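Removed from the display is one protein chain of the complex; every other protein chain stays in position.
Right after this comes chain A.
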Amino acid sequence: MFLKSIDLTTALRPSYLPDEDLLFVQDNVGLYEGKYKLPNHQNGQVYLTSHRICYVDKAEPRKYSVALHLKHVERYEFYAGFLKSSAKITLIPKKRDKQHASLQHQQQSRSSPEPSPVTTATWVCTICSFSNPVPSNFDPTSANQHTSLPPCLACGIKPTLTHVLKAAISNATHHNPPLPPPLQSPSPIRPSQPDPEASFQCPRCTFLNHPSLMSCEICGAPLISHNLPSDLTQRINTESPGPFLNNSSFPNRNDTPESIKLSFRGGGEKIFYERLKNSLTQRKWLLQGAPPIPSSSSSTPSNPSNPSTTNDDIPSRNKMGGIAGLERQNLAIRQKNELVIGTAFEDLEALMASAKQIVELAESFARQQQQTKGSSSSSENNTLLAESVSDQLGLITTKDIVGNNSGGNSLYLSELSRTLAEFLTDDRKNILRKSGGIISLVDLWAVFNRARGGVELVSPADFEKAARLWEELNLPVRLRTFKKSGVMVVQAKERTDDQTVKSLLAWMKDLHEFPPEKEVAWDWRLFGRGVTARDAAERFGWSIGVAEEELEMAEERGVLCREEGIEGLKFWENFIDAGEGKGYKDAATLESERLIKTLKDVGML
């Protein structure tokens, strides 16, 4: 199957494969299979990594989250969106995976088995974006620079050879026409009973053609009638107008689908597309299981075909100082790079072996290039730096990695929130347990930023906002604000106030059993004894401030009561209020209740 369900981390994010890097995150994305929406996959976050595209559903993350391996992707297309239809990226699975499915699909969807491949091949004019037919005499195998190409039918500008070539090839590799991007029309469904007034909407340019026409009057696209299941006419109203995939009408949907579309309803598609393109070019997944690359500086005898191997040893032999030395060093590095690139492209084997180095080189080149470009692209630069640094720490949310949407940086915050939760619940770091299950937000901020190694530091405001999102995102940690001091602390979600109260009460009960250290005047068997915040701190391993707050919280709940004396503030089990105060309401509540009652009596309510 093309789409696989995936494991999620505690923070409801996909757990990454070894060496997998997060490249981009975008929320408010829906999935399509072919032309139809996948039910239950209509609102989620999409994580683009170096290996996969992961979809994490917002409503039911554990149930409906899926991933798609980039290595199974044959081709991808970009569609910029039109009116109500949002921008989409189409991913087409590799041919051997999909042959079976596409054949079946053909049988299903086509009534006439003879397609006219020549006419369906189109190239889109880069100037005016008009879809022109590829000339019938155009042969991609023999075409060269001197092949005459017809100009665009709309604007008269001649296309480049590669442009037409690409269009022709993509058409030839797919038996189906490279789909009249069906998503372009906001309502691609025809009513099931054809009525005489009905017109056929062109799937490409949306012109309403006469139903008897075989091709569009305007753009010449073939008008193929799909056997749409009738129940699709009853459209489910969602935020996007596309139809849903109905399971029952596609019994064989376990097969690889013809294509998967990501619909970007909240924007961010451009950056996603760019990074997808990069990661498909880099093919980092090839590194998995690849043998370690023999470093070129250590010349190996197994590589005798390499004539420059011996050159490597020269600079190390003749050590030089000063500028000449630096120049030498630079020269050596350049030679080494040249060597790496040279060997990499010798054949595919070599490429696979040196992929890792190539990736590194590509990144460093990109960095240098940007540095020379100046400060205008500094944010991009930061991204690269941040990525390389933070990867080592496993902290991978940066502002640049997430997409922008209309809601400002809410996505950034929610990602940061998840990162924080992961950071806290990480068993290796064990941050929460080290501080007695509770840590102040300020301390956590310091620890977190230190772990980031001084790069892409999180501002206190963002940090607080992210911490506040834990509850909303249903993450295993929670933020607690102490009522009196306003201090914010972080603790595991399962450690609730109820539990704290319970343990405090159990302790209080113990004090009835064990006699106090020194003689007391009251009946300790009946009342136990008072405890200070220090006692509680010692007993539970909290800091004194936390102990104070916890005791006051218990007092607030009426479980404990206080005694202020010469020995300071002590807390006791509450023997004062044995239910007498239960019915107590303050004056304002009573007043409002009385008012409501009178109003009701009068009949005004």
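Assume a residue touches a chain if its C-beta (ideal position, glycine included) is under 8 Å from a C-beta of that chain, and two chains touch if they have at least 3 such contacts; residues count from 1.
As a working rule, contacts and distances are computed from a predicted model.
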Hidden subunit of the complex - UniProt protein name among "Exosome complex component RRP43", "Leucine rich repeat domain protein", "Vacuolar protein-sorting-associated protein 25" or "Coupling of ubiquitin conjugation to ER degradation protein 1": "Vacuolar protein-sorting-associated protein 25"
Using the touch definition up top, pick the residue from A:207, A:507, A:527 or A:540 that touches the left-out chain. A:527
Could you tell which one of A:322, A:486 or A:565 touches the chain left off the display? A:565
In the full complex, chain A touches the hidden chain through residues 521-523, 526-527, 530, 555-556, 558, 561-565, 570, 572, 574-578, 580-582, 584, 586
